[in-house]
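Of the protein chains in this complex, all but one are displayed in their positions.
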Amino acid sequence: MSDKSAATTRTGIWYEPDASLKRRYAADKRLRMYGVAAIVFALSMLAILVGTIVMTALPAVTQTHVTLQVELPAEAIDRSDPRSASYQKMLADTISRLYPEVDTPRELRELRQLFTNNAQYMLRDMVVADPSLIGQTVDFTFPMSDIGDQLHKGGIDRNLPPEQRRINNDQIGWYDRLVEQGRITTPLNTGMIFNADSRFPELAGLRGALVGSFYALLICFLVSFPVGISAAVYLEEFAPKNRWTDLIEVNINNLAAVPSIVFGLLGLAVFLNFFGMPRSAPIVGGLVLSLMTLPTIIIATRAALKAVPPSIREAAIGVGASKMQTVGHHVLPLAMPGILTGTIIGLAQALGETAPLLLIGMNAFITAAPDSMFNPSTALPTQIYIWADSPERGFTSRTSAAIVVLLGFLVCMNAIAIYMRKRFERKW
Amino acid sequence: MSATTLLAIVLTLSLIGYLWGRANAAALKKSGIGMHSIPAYHGYFVALSCGIPAFLLVLVWIAAESTVIDRLILAGLPSYVTDGIEGSRMSLILSEIKSVAGGRIFGTPDQAILDAAARYNVLRGTASLAMVVCALAAAIAGMAFAGSRLSAEFRARNSVDGIIRWGLIVCSILAILTTLGIILSLVIESLAFFSRVPVLSFLFGMEWSPQTAMRADQVAAEGAFGAVPVFWGTIFISAIAMFVALPVGLFSAIYLVEYANGTVRSLVKPLLEILAGIPTIVYGFFAILTVAPFIREWGVAMGLSVASNSALAAGGVMGIMLIPFISSFSDDAISAVPQSLRDGAYALGATKAETVRQVLLPAALPGIVGGVLLAVSRAIGETMIVVMAAGLTATLTANPLEGVTTVTVQIVTLLIGDTEFDSPKTLAAFGLGLVLFLSTLALNVVALQVVKRYRERYE
Partner (left out) sequence: MTKSVEGADVLADQAARAGTHDVKVAASKVSVFYGEKQALFDVTIDIPARQVMAFIGPSGCGKSTFLRCINRMNDTIDICRVTGSIEIDGANVYDAKIDPVLLRARVGMVFQKPNPFPKSIYDNIAYGPRIHGKAKAGSEMDTIVEASLRRAGLWNEVKDRLKEPGTGLSGGQQQRLCIARAIAVNPDIILMDEPCSALDPIATAKVEELIDELRERYTIVIVTHSMQQAARVSQRAAFFHLGHLVEEGATEHMFTNPSDRRTQDYITGRFG
């Protein structure tokens, strides 16, 4: 410490706040703030998206039902053919007994609007399933219509002037009487999962879409998994380095980035138009999806194969295994966790893919679940598309609920993928 | 017999072939002869020789059968039915024949149709019987051939390896076939379209109204298929999307790589990835459920008129979807800049912001640009968000509060519910598809090259 005075002078300039330094630190702080703002924006968008969809979906968790005592007179139903009876009349009689004051045709129509349109068929099915009910008076529970459902769940504001709501004062009065008599219940909306599609929101469910998506994903897996692994094994383990394999490689990378709708055009032109496969069928959807998933699986498999150290291959070759045995017995099993992870992620993408399925007609209106993969069907995302396009209020919450179901599947698939990656992760 | 049963039989035959081949070889071995390959490989060889030809035969048969039968039926129709009829009418006749053949008879069909329907049923019966016979014959012939080759010197292992290797090659070629299929189907249908609507008036025409062009007299009407407004809408919405995604994605990547600590990074990165995993149909519904009404209310409050399907809503939501895309590419690119460059800048007394702005970003630029190009290609090809949230009418406007339409929206609306393959309306979709495919392909090729070069530079 030779020159103390010099040192103090020197430290003086170090401590002195300098305008330009302040400016530089301000710029630094600004950049940091931009970063925080960007992340906050992105994450709040995520929160708003998930939040609004879940909030909108909540009303669809329950379905408003009404219970009426329906008389099933023995003389009105032919025991040998219970299907032929007029259940509409039995229901109408029941309703008239409840509301004796309602008699004009217009009022009767308005009254019926509170209940689902298909109640008569549900009553019929109940009787057909259990003919012993004939001649008795039964408790018949069935869904309210969309407007009844909305009214019960508060989706319709009764304080609005009547001309601004889709339900008039009479209808509200009739509904209130049902509530007073304790006829209204709101059980869990199991129809949402177990019913097929319908024009009426209170009856529409995802069954057809779930079955269709299952078939399509099954085909997608059966085709893309073996083909994808084979292609990747060839390119990674066997292929000579030449222009052909380079071409295949570039081609696969580009294929992974081709817009999905183009695959839909391919499916339309080749599978439907050229090969004459059935329109709207899950098999075609599955084939189109498998072509889209193929690059993902190939790329994931190649990465997994690359991660297996060469020493394993040398060891196998060293004990006299053929190249094919080396790959089949050692390399592929070691790479399998990585391959499966990639496959699940690819299938999850395929499950959410909509555009190509629209083009091959999987947005058809079909009111039954498909019996096989050759029957017309919808899929989960196309069902969402159909419902999102429907004007009835009830479909808004059902669309959201269907999205929650779709997201639920995706979360599960990704969770499995992440679990597998963690569980089988191997450090060489 | 259904194809599934047939395939099951072929599979069983293969299994029998395997056991037979292995047993034969084992017997040889027992007799004390030195074998080249172990018995199991002889079994595999027989099984593959039996199963593969039969399986391929069934596949080809199924693929070709319906087309061949259709041709035969149409060729067999008397000339008074087919004369002067082409394309769509022909396929109508065909479907009538098929529904009659299936027992669904509406009205009183022509006698020729009834005959054709009867012939159709006969042909189908013959065809499926022939398929079974041929497939079984192929399987048994394969098995016999393989069995005849079994001997001590026979290199079963090498043959099996060879067969599998060919299988692998065929699978990798499938990727090329997919691309080829895309190109061929787009080009063929587009050529049919351009034979009706001149290429130039498609590419440079200023008016797009395909719906009105359905009437026969308007088919080739000049200007009805001018795609410029559609291209403009696509570019406009993509630009809005990038306007949202680029700054948000880039700034969050900078923050995550250079400023955030490990905990924040490990929390925020997966959350951003979730945005990338949400299906686009969900974004589309989000746009019409939340964003579009919000923008509308906001516009009304400001005294502006906002279309319900404004470009701003569609583009904005698409931008949110692209955020993780940009951020993960930028993240990779910035992380890939060697630590030594950071050290160099810090050692000169640069602040973090100065290091980022003047050293890291310029160095990472190629990687970021590659990611941005891929994101643009994504935006152009994105379908569901715009189908749900953007407009249907093609307008040339630069006002983000008005509705515009995009290439993908037009493809979907032109093709939904319409399977006629020879109306210009349908074919126009393939013309648009070709343009879409080529432009995204160009972007992808350039982007992948840029990213690859960049990686090589820092590896």
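Every chain is named by a letter (A and B) in the order it is written, and numbering of its residues begins at 1.
Definition applied: a residue touches a chain if its C-beta (ideal position, glycine included) is under 8 Å from a C-beta of that chain, and two chains touch if they have at least 3 such contacts.
From a predicted model like this one, the values you see are computed outputs, not experimental measurements.
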Touch list for the missing chain, restricted to displayed chains, reads A, B
Missing-chain contact among B:22, B:296 or B:342 belongs to B:342
Per the whole complex, from B:250, B:359 or B:428 the residue touching the absent chain is B:359
Against the hidden chain, subunit A presents residues 1-4, 6-16, 18, 20-21, 24-25
Against the hidden chain, subunit B presents residues 261-262, 338, 340-351, 354, 358-359, 362-363
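One rule holds for everything that comes next: only the chains that are shown with their structure count from here on.
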Interface with subunit B, subunit A side, in the complex: residues 24-25, 27-28, 30-32, 34-39, 41-43, 45-46, 48-49, 52-53, 56, 226-228, 230-231, 233-235, 238-239, 247-248, 250-255, 257-263, 265-266, 268-270, 272-276, 279, 291, 294-295, 298, 322-324, 348, 351-355, 358-359, 361, 363, 381, 384-385, 388, 396, 399-400, 403, 406-407, 410, 414
Listed in rising order, the residues of subunit B that touch subunit A in the complex are 63, 66-67, 70, 157-158, 160-161, 164-165, 167-169, 171-176, 178-179, 181-182, 185-186, 188-189, 247-252, 254-256, 259-260, 268, 271-272, 274-275, 277-286, 288-290, 320, 323-324, 327, 351-354, 356-357, 374, 377-378, 380-384, 387-388, 408, 411-412, 415-417, 419, 421, 429-430, 433, 436-437, 440-441, 444-445, 447-448
